[in-house]
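One protein chain omitted, others in place.
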Amino acid sequence: MRFLPAAVERLQSLGRYVLLSYRWPGEPPQPGQFVMARPAGWGLSMDPFLARPFSVYDYEEGVASLLFEVRGRGTALLARASEEIEVSPPLGRGFSVCREGPAALLGGGVGVAPLRLLSRRLSERGVEHEVFLGFADAGLAAAAEGFPEPVVATMDGSFGVRGTVLDAAGDLRRYRAVYACGPNPMLAAVGLAAGPEAQLSVEERMGCGNGSCNGCVVPTRKGYLRSCVEGPVFEAGELAW
Amino acid sequence: MRFLPAAVERLQSLGRYVLLSYRWPGEPPQPGQFVMARPAGWGLSMDPFLARPFSVYDYEEGVASLLFEVRGRGTALLARASEEIEVSPPLGRGFSVCREGPAALLGGGVGVAPLRLLSRRLSERGVEHEVFLGFADAGLAAAAEGFPEPVVATMDGSFGVRGTVLDAAGDLRRYRAVYACGPNPMLAAVGLAAGPEAQLSVEERMGCGNGSCNGCVVPTRKGYLRSCVEGPVFEAGELAW
Amino acid sequence: MVAPELSVELCGVRLATPLIPASGTLAPEALGEAAGVYGAVLPKTVTLRPRQGNPPPRVAESPAGMVNSIGLQNPGVEEFLRALGAWEVGVPVFVSVAGETVEEFALLCGRVAADGRAAAIELNLSCPNVERGGQVFCAGPSAVEEVVAACRRAAPDVPLLAKLALEGVVQNALAAEAAGADGLTVMNTVPALAVDARARRVLLRGGLSGPAIKPLALRAVYDVASAAEIPVVGCGGVCSGADVAEFMLAGARAVQVGSAGFVRDPAEILAEFERYLREEGLAASELAGALLPAQGARPVPSER
Partner (left out) sequence: MVAPELSVELCGVRLATPLIPASGTLAPEALGEAAGVYGAVLPKTVTLRPRQGNPPPRVAESPAGMVNSIGLQNPGVEEFLRALGAWEVGVPVFVSVAGETVEEFALLCGRVAADGRAAAIELNLSCPNVERGGQVFCAGPSAVEEVVAACRRAAPDVPLLAKLALEGVVQNALAAEAAGADGLTVMNTVPALAVDARARRVLLRGGLSGPAIKPLALRAVYDVASAAEIPVVGCGGVCSGADVAEFMLAGARAVQVGSAGFVRDPAEILAEFERYLREEGLAASELAGALLPAQGARPVPSER
């Protein structure tokens, strides 16, 4: 896999998340695509050895951004990368951006990330859409800040409406297109509620990000497919959870 | 081995060397002792895994310093450690500081490092001594800067006298005490020229620095001895090279 | 300054560079990166029938390495051969096969030989063996000998590389050589376990790869090259040009790059190796085994 050095434009904290934007002179990412990223430094890194996958949160005029939570060493090091990171080109099959609304965008937790760029593209096309973002509590809801007019739900009711993102969205059948990203149980519920054409962005552990390792598979009707090449966005009807 | 965080006081380059000084609130190091050091950071380091041994170059009022050459990843990372490092207490058996001169201090290359503190202690005791420092060329001779009135020799004559440090020092038998640190062939030559009581600081690859691994041995008349505990300073007569 | 000579000869096949992607670590989708880097390409191991592979999670990170348990997911040999065109990028194509029985191994070799496009066949001898109750083939020299001999008969004209596990590598290498292998790939991933202490569960039961295992692979290559006459292909933890040189000095004729390809552009590894050769004034083929005990006097090295 080819990694490219990218200058960090801005590194800021957004509640419990980190928003990192970097100059990306290459091909513009499609909504729902992801990148493999790691701190820049001494050629090859042994610690961590693998790069980390992140959805592209946003992209505008040569600047891409990632929104992430610090979980382990990989994200902790990226959260300190104020000058340069190493990053792959945009990878995978993103959302297919619809031409007609209304569309619903549902995000759970840090799974809201890829919806930002999707929402931007839908707006550019003038496609009517609503954004529903669910979090455990108000402390995590800062991830909603970048979205124009999101409906926010928290499980404990400490911010926005009380309940799940599905509670907040109501009947999904009234949308022509449904997009979702979040924990697997949420995605499964969205698939059930919205039907087989709902576009779900799944998350599986990755080795390479470019299809080489067969590590990131998800069960589908066609057997195990690689979420980094055939995904990370699948139609609900394709998945065989 | 217990490592302690130490605030970096100053990080400067000295020709092709790096001079790093850090606050050391613990027991003052003896001349000829060394420390195990590594960059501070994320608890345990995997890359590099082991810490690196360095002679204590100088010590004054709670500030210790190291003089080193960048060779691989360990020294490269230390050369960027502008805020904090992790360091062991002073280790090993240093030079036995004589009470009567004249003494000769002979250093080769970066082996000059431990002689700085030795020279300071000798001066404090009012012991007359001369410092002879040898380098391959003028570019490396910057390491002589910290010494009061060193006689510098370079192999190519580009700085100071031409020849080895032994050429520069002349007959070593006229000194009551001879101290040396540098490449093994130089130490062997000093031992031959100065006699069995010359104090030589040897350099061997180390695992632990505290006697635990048996990795750093040198051949002596008593068999292999650990240079980190029984050394790094040995009398020439003890060594069985 | 003249560019150093990179080419090597392996079992009668001329490779423009000594680098080969390790089986299962380079997808056809990523072949673009491989142009000009690899001396041969080597797709993921293929089996007689399609294999689903193991349920996820399939990969976990470990210090300076990773543990994987893919389970040989592949479309089966017929579909594989239909799609083999994607691998033809101007360098020899090696094909890795694995059977669950001796007969399957032989059938696979026969089929691949009949297809005619494989410049060499690599026998993945560390896959599950249903004939022997879940034991791996590499479990012992007699199993290795039996498989290699059957494959030799089934594909008499295609160079055969036996890819060996770490466990018992020298004895298995000698068995493969005796049975007619043309070369030996040393080594595969090493059996490993990844545990999640917080979740209190086994994350993954699989094989360790990456730089962590490099010292083990180097030792295995050195010991095998000291004991066997046929060429050795080094594999395990190669990440840099210096690593390539280390393996070749220790006795490898060519070197496979596996996990490192997930985190680096392999062209960088080749560039580093080229720089090394230039600075040392050597050709790639001159490294081969420079550290080994003199030819003719090659005992199995003793411990410590």
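Note that the chains are named A, B and C in the order they appear, and that numbering of residues resets to 1 at the start of each chain.
Going forward, a contact is a pair of C-beta atoms (placed from the backbone, for glycine too) under 8 Å apart; a residue touches a chain by one contact, two chains touch by 3 or more.
Every value quoted in this text rests on a predicted model; they were computed, and no experiment measured them.
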Message: Using the document's definition of touch, tell me which of C:59, C:107, C:174 or C:245 contacts the absent chain.
response: C:245
- prompt: Which residue, A:20, A:46, A:166 or A:193, contacts the hidden chain when the whole complex is considered?
  reply: A:46
- prompt: Of B:35, B:51 or B:200, which one is in contact with the hidden chain?
  reply: B:51
Query: Which listed residue (B:41, B:102 or B:211) would be found touching the missing chain in the intact complex?
result: B:211
Statement: Residues of subunit C touching the missing chain are 54, 62-65, 67, 69, 71, 127-128, 133-136, 167-168, 190-195, 197-198, 200-202, 205-206, 208, 210-216, 218-219, 222, 237, 239, 242, 245-246, 249-250, 276, 280, 290-291, 301-304
- line: For subunit A, residues touching the missing partner are 46-47
Positions on subunit B contacted by the hidden chain, ascending: 1-3, 38, 43-51, 204-219, 223-224, 229
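We take it that only the chains that are shown with their structure count from here on.
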Statement: Greatest Cα-centre separation from subunit C belongs to chain B
- prompt: Approximately how many whole Å separate the CA-defined centres of subunit A and subunit C?
  reply: 36
- request: Measure off the straight-line distance from the CA centroid of subunit B to the CA centroid of subunit C, and report it in whole Å.
  value: 46
- line: dist(centroid_CA(subunit A), centroid_CA(subunit B)) in Å evaluates to 54
Field: Sequence positions of subunit B contacting 2 or more other chains
entry: 46-47
- request: Please list all residues of subunit C that touch 2 or more other chains.
  value: 63-64
